[in-house]
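I'd like to ask you about the structure that follows.
Here the complex is missing one protein chain, while the rest keep their positions.
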Amino acid sequence: MTEFDDTPEAKPSDDAIAPLIRLFHVYKRYGAKTALADISVDIAEKEFVFISGHSGAGKSTLLKMTYLGEPVSQGQVVVDGLNLARLSRDRIPLLRRKFGIIFQDYKLIPTRTVYDNIALVVEAVGTRGNLIDKRVKSLLRSVGMEDRQKSYPPGLSGGEQQRVAVARAMAGNPKIILADEPTGSLDHDAAEMIFDLLKKFHAHGATVIIATHDTELIRNTGGRVIILKQGCVETDTVIPKLR
Amino acid sequence: MTEFDDTPEAKPSDDAIAPLIRLFHVYKRYGAKTALADISVDIAEKEFVFISGHSGAGKSTLLKMTYLGEPVSQGQVVVDGLNLARLSRDRIPLLRRKFGIIFQDYKLIPTRTVYDNIALVVEAVGTRGNLIDKRVKSLLRSVGMEDRQKSYPPGLSGGEQQRVAVARAMAGNPKIILADEPTGSLDHDAAEMIFDLLKKFHAHGATVIIATHDTELIRNTGGRVIILKQGCVETDTVIPKLR
Amino acid sequence: MIRFLIRAFKEIFSNLFLNAVTVVTIAFSVLIVSAFLLFFVNVEAMVSAWIEDIRIMAYLRQDVSGDDISEIQFKIEAIEGVKAVRFVSREEAMEEFRTQLKHQASLIQHLKENPLPDAFEIQVSPEFQIWDKTETIAIKINALLPIEDVEYGQQWLERFTSIFKLFELAGYALAGLFFMASVFFVSNTIRLALYSRRDEIEIMQLVGASDGFITGPMYFKGMFQGLLGGAVGLSVLFSAFSLISSNIGQMFSEVKVCFLPVNLQIGIVVVSMMTGWLGCYLSLRRFLKS
Partner (left out) sequence: MIRFLIRAFKEIFSNLFLNAVTVVTIAFSVLIVSAFLLFFVNVEAMVSAWIEDIRIMAYLRQDVSGDDISEIQFKIEAIEGVKAVRFVSREEAMEEFRTQLKHQASLIQHLKENPLPDAFEIQVSPEFQIWDKTETIAIKINALLPIEDVEYGQQWLERFTSIFKLFELAGYALAGLFFMASVFFVSNTIRLALYSRRDEIEIMQLVGASDGFITGPMYFKGMFQGLLGGAVGLSVLFSAFSLISSNIGQMFSEVKVCFLPVNLQIGIVVVSMMTGWLGCYLSLRRFLKS
């Protein structure tokens, strides 16, 4: 099975029409500043998508639209059958649990240990008490941070924090992984490791969306690439894998 | 004048022996964890140095040793004639003003505007009141952020924050620039722009030290490269410019 | 449930400095309110006990006979606000008078006939021991035919009760002020302590934690702090009170002070817990919305 082609047999037949994430003429304005203008994008289940563009093009903002990190200014967003405009406040956690998010600035809780940062998510999704510990440790192992579980985030190097953020994003076994510059603080080897992890997750059935300006990474991997420019979609195309 | 060779004529003769920054058998331990072990490095005035290594190798920690971001556990650090072990508390600001630091996590003040973040440094180094405004604006222009001066850092994209951090590092006209992963959140064009800025600063007589895991960048630029591995200096060598 | 408690206790021990500060604030607030109540309640009780000595004297005409006397006594007892009525015969009055006079006793040494009238001594119920109400009673009594005159220390009583009324008024106002201020201090301190954690709350929301999951332990902590602070405040007050009151017992043998009633103590602790909850609620509402 090729990983980056959205092969038909990967989708259940009744979901064939409805995409997992649909942005329909979405605008996002911050005061006078327009961060996103008329974005229409569909992302199907189990896709592996890159979002690229210059600094400030709107990559992070686009991701935010899907998990209600910010409200949409105009347009419609539907995620896994939920129309975000009509989502009541108390159902937002439900939406968020569909996602595993690697934030560009990590957003680890500085006053909690690495272990607790991850356990929090594992627990919030309703894992049974006796399984929590095992799950947290296996997650930390998968990003090579098992020996730092008692550290606090400010006591970690930039790359280590990023790896913890990756582990946390995977903690809830989410349907969708949003990765905002997931390898920006990592050296080549560590980046490869994280990237392999994302691909493994994808192979297990998750939808993966990666925002990055690392064109080399995109070229090396290939697949669908959405390039933003000043808040608009410049290109939305599938590029072949380089090697 | 080649920029990355430490040519003798660039140094005043009486400073020829004493380097600008000298780390002498420096150790840094965090509890049981040894972040730096027996580091001895001299950096001369007007050098342009890369520090590289894997995530968690100790790059940021090495930089911290020079500006007293953390106290040294063992060993000596001398910066521009100041022995940091004997520096009294009230003279620390003096030390810090020799540096312009681009922090890996930017460390912008979230509750102040971009303008104020930079004006703060411009003012702290004692710039005359009527010159502050001009200087801040020219700094923002040089990183392409002049139209965002009234924004607050949380309202900026990752790359925009990084550019503000670069502008702030240059605000005090420092002798030494420490840049910790200065282009990690930037696309290729923006990274080039920032890098050009650092080179310009170097050409004007500043010492520049860049911590990065971007091997491509180093290879493209050439110059002195110190590679750390698990807290030790693995290699300290000058590599030729690629193109 | 166990996980909830674990998180609640992590919550409590995670930032000991802020939590200690909060508990001390609550303790101080409780101390302020309850110390003032203690002060006020005791002063009030003392003065009330003192005022209770106030009597209305109703003097009978010389010509009133025994049967009429019990009838009048009956009528007086029926008046609203009268607590007790005692008949004082002219002989008793003379005896009392004799002991009252000291240096002037010589004046009545040689008296053959008792010129004093019979009288009733009337005790007024505590709630009528305000000057105007006492006066009303006195006027009513005076209206009874066989009563010649009524005496009730108008001047003194008027002055004293008006001061006392004012004292009570001011006391209630102060207690109200202290209570309001305390609620403000406590809820505000909790709010400020949580303020530094708004990022944490935001992050938890972003990773899909429900509001209850986030705030449950915080409410628990808030109420626990309220409980603890309330208990500490009252304990400190009680210790101080015990120390002082034993000294008072020696110095002022006549003065009897007592601690706050148990009901009030429980009430204070409950209010303190509710305030802890309120402080959480106020700040969490803000942070969760945004």
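Note that the chains are named A, B and C in the order they appear, and that numbering of residues resets to 1 at the start of each chain.
In the analysis below, contacts are C-beta pairs under 8 Å (C-beta built on N, C-alpha and C of every residue); 3 or more make two chains touch, one makes a residue touch a chain.
All of these numbers come straight from a predicted model, not from anything done at the bench.
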item	value
Shown chains that the omitted chain touches within the full complex	B, C
Of B:Lys107, B:Lys137, B:Lys199 or B:Arg219, the residue in touch with the unshown chain	B:Lys107
Omitted-chain contact residue, chosen from C:Met46, C:Val64, C:Leu144 or C:Met274	C:Met46
Chain not shown: contacting residue from C:Ile12, C:Leu116, C:Leu227 or C:Leu288	C:Leu116
In chain B, positions touching the absent partner	67, 69, 90, 92-97, 99, 101, 103, 107-109, 111-112, 116, 120-121, 123-125, 129, 132, 168, 172
Residues from chain C at the interface with the omitted partner, ascending	18, 21, 24-25, 28-29, 31-32, 35-36, 39, 42-43, 46, 59, 97, 102-104, 106-108, 111, 115-117, 149, 151, 158-159, 162-163, 165-167, 170-171, 173-174, 177-178, 181, 184-185, 188-189, 191-193, 195-196, 240, 244, 248, 251-252, 254-255, 257
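Following the convention adopted for this analysis, only the chains that are shown with their structure count from here on.
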item	value
Chain pair bearing the highest count of C-beta contacts	A-B
Chain separated most widely from chain A, comparing mean CA positions	C
Whole-Å gap between the CA centroids of chain A and chain B	32
Centre distance in Å when chain A and chain C are each reduced to the mean of their C-alpha atoms	63
Chain B and chain C, separation of their C-alpha mean positions in angstrom	68
Sequence positions of chain A contacting 2 or more other chains	none
Sequence positions of chain C contacting 2 or more other chains	none
